[in-house]
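Here it is, the structure, as structure tokens.
Below is a slice of the complex: some chains, not all, each in place.
As written, the chains take the letters A and B, and residue 1 is the first residue of each chain.
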């Protein structure tokens, strides 16, 4: 049977993608940020997952205002990087895993999640920057990817609790998939950032670090954080952290923290990164 | 599962200083600002836009206020008129600006001062959590 072997959380700041694409990762501004991913790059090279279920949000790239799905799962064979206004990122096309993606979509609908199924879609920095952080600049991504796009742009996004429950449903789905696959779930976005208005630039390192603690120590409390708390404490775009709860919900009751990294700033944003392992 | 009322849910957002949450009211008001901005994801549209911004705006059901704010790259005004930052990003990306450069223009700080604030750890949440609570 397929199984969820690890969870990864990471910010997905577009400037990080640009730094990689333009060969700036050794510059003093960027070096400490990327150094925090060294351990993870080595770990994942040994870990060799078959599939990553990559939870992210579309930043007005695949979806315009005509259609706003709350949970959209990508079931296509492949997904091209989107042109976000400066040309598509020079990264490989993302290869999907339609068999597993459709299996998850069907299972989650039976489980009373109101999924939107997507068969053609481009993917933006929200999805490709995490891949670059973990895999660098290969000619082809060494893993299949199932994009799971969550609306966190138009209010209301799904509640933290709903995200957690979807994670649990994804786990049940993966475990009922025939075939021996190592599957990781990644939760991306965050941490503190506000990209708009006079309050832009807000960073709350204390709150962020408490959130990182809770991912492995007091995780049930995470489900109860209301949207307004993310907004007040971590900036308007800090709301992206609800997506981490899908990953966390998929890992089960207890996890072990294998790696942790926190760095300020990347552009306007506080970068947080965790590698977690479920404890049976 | 408790059933939270949408009115109280939304009302709390107005209590955050210096912030426009992209609520439905804003999404409806700014629909065509955002759809226009999104069109700049296509290179051929960016070329037409760069060649004649005013002419390009004619196709998008925008009022004069919205057009003026777009042409002026007045992002705070665009937020007030219903723009969303991820849509607006297509405009400043087309201008060759980074998120940091564009975002700084909304804070009343120079790019250099904003950048320095970020390097020093960012804006503190103290005092800007709630208008009512003043914390």
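One rule holds for everything that comes next: a residue touches a chain if its C-beta (ideal position, glycine included) is under 8 Å from a C-beta of that chain, and two chains touch if they have at least 3 such contacts.
From a predicted model like this one, the values you see are computed outputs, not experimental measurements.
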Stoichiometry of the full complex in this file, by chain label: A x2, B x2
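FYI, only the chains that are shown with their structure count from here on.
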Rounded Å distance between chain A and chain B, as computed from the means of their C-alpha atoms: 23
Chain B contact footprint on chain A (complex, rising order): 14-15, 18, 59-61, 64-65, 82-87, 153-156, 161, 192, 194-205, 207, 227-228, 231-234, 236-237, 264-265, 267-268, 270
Residue ranges of chain B in contact with chain A within the complex: 1, 6, 9-10, 12-13, 16-24, 27, 31, 34-35, 37-38, 40-43, 46, 75-76, 79, 84-87, 89-94, 96, 98-100, 103-104, 106-108, 114, 117-119, 121-125, 128-130
